[in-house]
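All protein chains of the complex are present and in place, except for one that has been dropped.
The first chain written gets the first letter, and so on, giving A, B, C, D and E; residue counts start at 1 in each chain.
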Amino acid sequence: MSAIVYLTRKAEFSASHLYHNPQFSAEENKRVFGKCNNPNGHGHNYVLEVTVKGQIDATTGFVVDLKQLKDLMHQEVLDALDHRFLNKEIPEFFSLIPTTENLALVCWQRLAPKLAAARLHRVRIYETPDLFADFYGEV
Amino acid sequence: MSAIVYLTRKAEFSASHLYHNPQFSAEENKRVFGKCNNPNGHGHNYVLEVTVKGQIDATTGFVVDLKQLKDLMHQEVLDALDHRFLNKEIPEFFSLIPTTENLALVCWQRLAPKLAAARLHRVRIYETPDLFADFYGEV
Amino acid sequence: MSAIVYLTRKAEFSASHLYHNPQFSAEENKRVFGKCNNPNGHGHNYVLEVTVKGQIDATTGFVVDLKQLKDLMHQEVLDALDHRFLNKEIPEFFSLIPTTENLALVCWQRLAPKLAAARLHRVRIYETPDLFADFYGEV
Amino acid sequence: MSAIVYLTRKAEFSASHLYHNPQFSAEENKRVFGKCNNPNGHGHNYVLEVTVKGQIDATTGFVVDLKQLKDLMHQEVLDALDHRFLNKEIPEFFSLIPTTENLALVCWQRLAPKLAAARLHRVRIYETPDLFADFYGEV
Amino acid sequence: MSAIVYLTRKAEFSASHLYHNPQFSAEENKRVFGKCNNPNGHGHNYVLEVTVKGQIDATTGFVVDLKQLKDLMHQEVLDALDHRFLNKEIPEFFSLIPTTENLALVCWQRLAPKLAAARLHRVRIYETPDLFADFYGEV
Partner (left out) sequence: MSAIVYLTRKAEFSASHLYHNPQFSAEENKRVFGKCNNPNGHGHNYVLEVTVKGQIDATTGFVVDLKQLKDLMHQEVLDALDHRFLNKEIPEFFSLIPTTENLALVCWQRLAPKLAAARLHRVRIYETPDLFADFYGEV
């Protein structure tokens, strides 16, 4: 019987985005989204935190292979989103508004199916140091 | 069926306080509270973290309107507590010792009734970068 | 004879940008600027640090009126650049590549003429927590 | 009926370690642990976060006496581990690989039996600012 | 001929203060100092950074004995100012407004005469993470 530990790894990426709902009028978009509705977009240094949950493997002392976790975060999220305009270049955001909430959800959807032994526990996205969203896979 | 996300917003305020229980003797106050018993008070740059929990609204991508959350934090907590001596100027602390624990509780009591669609999940107060208290509404 | 102190104030803004020199070929732009050449832009949470140098005023204890400095930073830099695509919306960057270096220079040019009693000493711009540029007005 | 609050205190210690499983071949150790298998060790500024859970004491406003918690963290963890080579000097790590996961577990085992009124809720260990492990006592 | 290095050590203290000039009218004090004029005071987690400059000692590799520097910072500044109301309890501030600028100056005056081989180069005081003052001994 082995201890269950939650391991978290952080990484940063830089992207731009805008908030716009095509079903809203121009006034409605401006009222609801304010400065975030600027069609040229603006950007952030996002911080992605991925937490996996699992038993400590007695032969390695690891809950998850750190190298594999790092590679997975790069392949599924960082390489795709870094230095991109989310609304224009990331398929999920062609129809979904790239709020911090939806970014956490999309990162979860990209990472969860690829994690085996260790289970994805939480995805946290910081849009700024003072604003972040957590998703635990709850629907 | 929409994803449930926890959104957290941080803000800072500066206040002073002291720890003192009028039912304790002077010696007891000194022994229990140490330097924090100085009647002149001392102060901190407190950090308030407010976490709300809710379903992502499909039309906005938000769990909570960020502008409303920011305004609420200002009206209920920041405008009232910032640049104040908590024991002397904040009614809750006329009878309650303004520890980090009680500050988290008081911020919860001020914020929870005002949040509608999104539910208050956690209030965190940092007294210093190395000391913080979390309250989830548990009694 | 009064002490000379350097006072620094920080503030954050979010913007997007891209690096592109119209006199370079497409290949040259890609080679020199890499991912930063993406025409859609990408973004950052920039941190602006403004340092003013002056004698401590004996009647106020200030080198500079903090409220005036804050207002100046907002009027000249933050309100103009926050939530903007620098290349497309900020006149200085119609012809200047918005590198961290040039951003520091532009912020200096916007702030220096407006500071009276206290002299602008340094402008620092953080593009990410790991990359920043300092300009002291040297040419 | 009193509010239940989670109080967290942070502290830092500096130690060195290496990852090595004597049952693995040299090649296996190198493949699994990479640079962390260097027999001379390497080191980190670890950050220990201890979270205790309890009811707010009405006479003090505390969930736990902060001085006692600080002393306990020093006696049981910091004084023992600070400026040490974990594999060679800390008994638990003579047979256990000192990964971040196992460090969180060992700190829990050292602290939990010593906490009385307030219950240990979580031990978090940061190996670097971008990697941390949480243990809640789950097996 | 030995290399000249600048060594900096940080420490934190918590204090309260208010801004008030007895030669100003009540209205003038309110206009100039705003919320900082609250007679009850308010507080901050101040961060003190002390930088000493000197040649590296070939036998120790030190510019300054770190233990002595730490002790000096405690004796001259931290033990005196921590958990105090600066205006009421620190003699220098009976007649001097405890702005960030003046705090840097007072810390310099307390530390400079006590440093021997290594020369005091700079005192920095952070009032908040976004506001700090540097004093280099210039008058």
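Definition applied: a residue touches a chain if its C-beta (ideal position, glycine included) is under 8 Å from a C-beta of that chain, and two chains touch if they have at least 3 such contacts.
Nothing here was measured: the structure is a model prediction, and the numbers come from that model.
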*List the displayed chains that the omitted chain touches in the full complex.*
C, D, E
*Missing-partner contacts on chain E, residue numbers*: 1-11, 51, 56, 59-63, 65-67
*Extract the touching residues of chain C with respect to the undisplayed chain.*
19, 21, 23-24, 32-34, 96-102, 104-105, 129-136, 138-139
_Hidden partner chain, residues of chain D it touches_ = 12, 14-17, 35-36, 38, 40-45, 82-85, 88-89, 128-129
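Rule of thumb we're sticking to: only the chains that are shown with their structure count from here on.
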*Show which chains lie in contact with chain A and also with chain E.*
B, C
*Return the chains common to the contact lists of chain B and chain C.*
A, E
*Using the touch definition up top, find the fewest steps from chain C to chain D.*
2
_A-D, B-D or B-E - pair sharing over half of the A-C contact pairs_ = B-E
*Centre-to-centre distance between chain E and chain D (centres being mean Cα positions), rounded to whole Å*: 34
*For chain E, jot down the residues that touch at least 2 other chains.*
129
